[in-house]
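Quick notes on the structure that follows.
In this view, the complex is presented without one of its protein chains, the others remaining in place.
To keep things simple, chains are lettered A and B as they appear, and every chain counts its residues starting from 1.
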Amino acid sequence: MSLLEVKNLRVEFPTRRGTLVALDDVSFAIAPGEVLGVVGESGAGKSMTGAAIIGLLEPPGRIAGGQILLEGRRIDNLPYEQMRRIRGREIGAIFQDPLTTLNPLYTVGRQLVETMTTHLPIGPGEARERAIGWLEQVGIPAARERIDSYPHEFSGGMRQRVVIALALCAEPKLIVADEPTTALDVSIQAQVIALLKRLAREKGTAMMLVTHDMGVIAETADRVAVMYAGRIAEIGPVREVVKHANHPYSQGLMASIPPLDRRVERLQQIEGAMPRLSAIPKGCAYNPRCPHAFDRCQTERPDLMPAGRTEAACWLHAEGSAR
Amino acid sequence: MRAFFDSDLWWSFTRSPVTVLSAVTAFVCIAGAVFAPWLAPHNPFDLASLQLLDAFKPPAWSAEGDLAYPLGTDDQGRDVLSAIMYGARVSLLVGFAAVAFSTLLGVTLGLLAGYLGGKVDALLMRIADIQLTFPGILVALLVDGIVRAALPRDVHDQIAVFVVIFAIGISNWPQFARTVRGSTLVERNKEYVQAARVIGLSPLRIMVSHVLPNVMSPVLVIATLSLGFAILAEATLSFLGVGVPPTQPSLGTLIRIGNDFLFSGEWWITIFPGVALIVMVLSVNLLGDWLRDALNPKLR
Partner (left out) sequence: MTPMLETQDVARHFDVSRPLIQRLLAREGRRTLRAVDGVSFAIPKGSTLSLVGESGCGKSTVARLVVGLYPPTRGRVLFDGQDLAAARADRRQRSRMQMIFQDPYASLNPRWRVADIIAEPIRAFGLIEGRAAQMERVGELLTQVGLSPLDGQKYPHEFSGGQRQRISIARALSSNPEFLVCDEPTSALDVSVQAQILNLMKELQARLGLTYLFISHNLAVVRQVSDRIGVMYLGRLVELAPAETLFTTPRHPYTRALMEAIPDLEMTGRARTPVGGEVPSPISPPSGCAFHPRCPLANARCKAEAPRMLPAGEAQVACHAVEEGRAAA
């Protein structure tokens, strides 16, 4: 059974000029121990999907349709207090900026201990021992001495490790990580990715990894969902999506990544830019930029359909369609 | 103009009934004051038309009231409503002019301090800090007192209004300077300012054409809120008898004069100017509060 199941999720932002649909018909599932990468350009809705799952949508955004199920139980319609318990105990969150998660007024140790005593049936003494263990596991040198330091006494990379320890210490079943390595330098980024990957494997934790960095996804994720203009354009095993993408947008996205191993005279580019939420084209949202667009793409919106070894929301893969 | 009515600012304005009400009130007050010579039922300064027989008439709705004097008359037989309208004229003139003066001074010094930094910044901000340790009204009193002592009495009477404007304006500049300095520090490090520096534009030109337009939003807010302060400060000074000369009574002067009759039962002579002052300052401050919220993206 899937640990997390998102069904036809729709998120709307009511504004004075009408309602903007930020997420439309987003469906996917994550199995225990699986890492799902979510990629896309800024504004595609990848961070918002994560925020909707952990119940922290920025107002006035609201879930307008669909369901989010954790172990078969609906969590999208829970009252704030109940959701707060689930966040932390069952879902851990890691954000791009560690300072949004850490309280600057409390020591790192106190924050870890409080999280554990709130969510786990253990006392403060044991929680402190475990906290030291967690800090060691995430690779903070001299954890026993540093546990009573304040967040500002750590460097950026170390702070993100503390956040990871904080997200993991209550042993949640699911971790939602939103650009966890984007603010870090490459050498630190590599360390943090390795750490996340190892912990997910060891603890059997499912993870939703939101990032714009395909390299990070390729290294870490088992499956990947490519988002475009608030919808999933393609979802499938990471190797397939990176190497043999079936949606023209994923193909373009992968091709536009500058290669590290050779110099090309001209990078492949996707013309134009992603539409604003207020001006999403009719039919397939990608049709004005798509080199393969035909009549049907301009009138009818495609749902995800089997395409090669992935699923793509593209009429090129419809039964009996002209390729 | 169409762009204005389409803007978020106008939209947030129409969504706030309190703000609309304050704007209407402020507009009525200002219009009543500006057009007093045409709107007021009497001219309180036309000695010829004053009837001592009409002195101490209570408001029109009480038993001995006279419809010709809606809010009653004072000890000289002056119509209180007309006196308020003429008085508000003086109060608003002083208020607007003082705010304009402190805005000009504060924005200029704040820009210089923020953009140039170093010693200029340290010096200006220490002066501002020291001044901020005194209540604004005390500074205004002090400045007024110094000018009063330095100038002969007849000269002083002629320029009294300007002295009050100067005194209130100078007491309020640090607020503007500190805010503008803060915003300037942020803007100065933005890349569009660096791009202008790469071209080799002079600091003055960068400050005026690039930084200034981008630090004006908070200035607008403070200016609106300061208008309330300036009107009150002028009223306080006039109430204490050191403000505008009695020949041009402001609302504060009216309240002071009326105060003498408060306990002898002629309450309307002081209460109505007081109410007018409160309504005016409150409506302006509510507008300022709304403007602060509407222009601050963090509170939205």
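Quick note on the criterion: contacts are C-beta pairs under 8 Å (C-beta built on N, C-alpha and C of every residue); 3 or more make two chains touch, one makes a residue touch a chain.
In this text, all values refer to a predicted model and were calculated from it rather than measured experimentally.
Engineer: Can you list the shown chains that the absent chain is in touch with?
Structural biologist: A, B
Engineer: With respect to the chain omitted from the figure, which of A:29, A:56, A:257 or A:280 is a touching residue?
Structural biologist: A:257
Engineer: Among A:157, A:230 or A:302, choose the residue that contacts the chain missing from this document, as touch is defined above.
Structural biologist: Counting the whole complex, the residue in contact with the absent chain is A:157.
Engineer: With the missing chain put back, one of A:15, A:103, A:268 or A:298 would touch it. Which one?
Structural biologist: Once the missing chain is taken into account, the touching residue is A:268.
Engineer: For review purposes, identify every residue of subunit B that touches the missing chain, sorted by number.
Structural biologist: Contact residues on subunit B toward the absent chain are 190-192, 194-201, 210, 213-214.
Engineer: Given the full complex, what residues of subunit A touch the hidden partner chain?
Structural biologist: Within subunit A, the residues touching the omitted chain are 41-42, 155, 157-158, 185-191, 193-194, 212-216, 218-219, 238-239, 242-243, 252-253, 256-271, 273-274.
Assume only the chains that are shown with their structure count from here on.
Engineer: Where the centres are mean C-alpha positions, what is the separation of subunit A from subunit B, in Å?
Structural biologist: 53
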